[in-house]
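Complex shown without one protein chain; remaining protein chains in place.
== subunit A ==
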Amino acid sequence: MSDTVEPDYVEGLGISSGNGGGYGLNTPSAGDLENGFASGPLNGGENLGASVRGTLDEPVSATLKRDIYEINGRLKQVVYPHFPFGAGVAAEESEITASADLWAPLCFTILYALALSFGRTLFSSLFVLSWASMLAMGLHLRATKPHAAVSLMSYVSGTGYCLFPQVINAVFSSVLFPLFVHVFPAVSWRLRILVLLRIITFVLCSAWSYKAACVVTCSNTSVERYPLALFLVGLGWLCVVL
């Protein structure tokens, strides 16, 4: 009896992620099937390639690296093109329905709450506030656009990706800028410079995330856009005052 445990998931047979973050069904070739199923049980799994063995045997670093690449690929679609000074790219409805993962929004909310609660007991309330904001934005979009074929989870995921600029805002405002202002010898000017830097980052990141959210969720009217602006600017303002 073999000691190895065969994985249930075989890459190439199941749903695998594409390069751009979208999902598609990959049909296995005849060679894959022959190598995977025929040689596996006979050789006790010793000669199985990494692609056939799935993700059970791969190191955790490889798994994390793949996830980060996937999140980055989706950010390239959703967030990066809408930087305030860049030329925006018109989004299509398929962009938001292409993927509805909550893995990236979870990472972003954890990072946002962790950065802002640096040394304070605010993590849980900020984490809940971030998720409540995303859920409220999703429900608002679902209510104002009831005939669009986009699910609530897709809206939550899309707006969750638009939190990425606020994560940058939080990390800069609470971690990097306080370290940076220590180079100034005058203590009285440290807080003033810190607040000034925070306000500049707040304006830039809030405009960035609002623009991305409007384009990704295809919000065209002020009725649809206003709640997105309210939440994203509010989350950004917390980075200034906390």
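The definition used in the following text is that contacts are C-beta pairs under 8 Å (C-beta built on N, C-alpha and C of every residue); 3 or more make two chains touch, one makes a residue touch a chain; residues count from 1.
Following the convention adopted for this analysis, contacts and distances are computed from a predicted model.
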item: Hidden chain of the complex, named as in its UniProt record, picked from "Calaxin", "Exosome component 7", "Protein YIP" or "Alpha-1,6-mannosyltransferase"; value: "Protein YIP"
item: Footprint left on subunit A by the chain that the document does not show; value: 120-122, 125, 140, 142-144, 146-147, 149, 151, 187-189, 191-192, 195, 221-223, 226-227, 230, 234, 237-238, 240-242
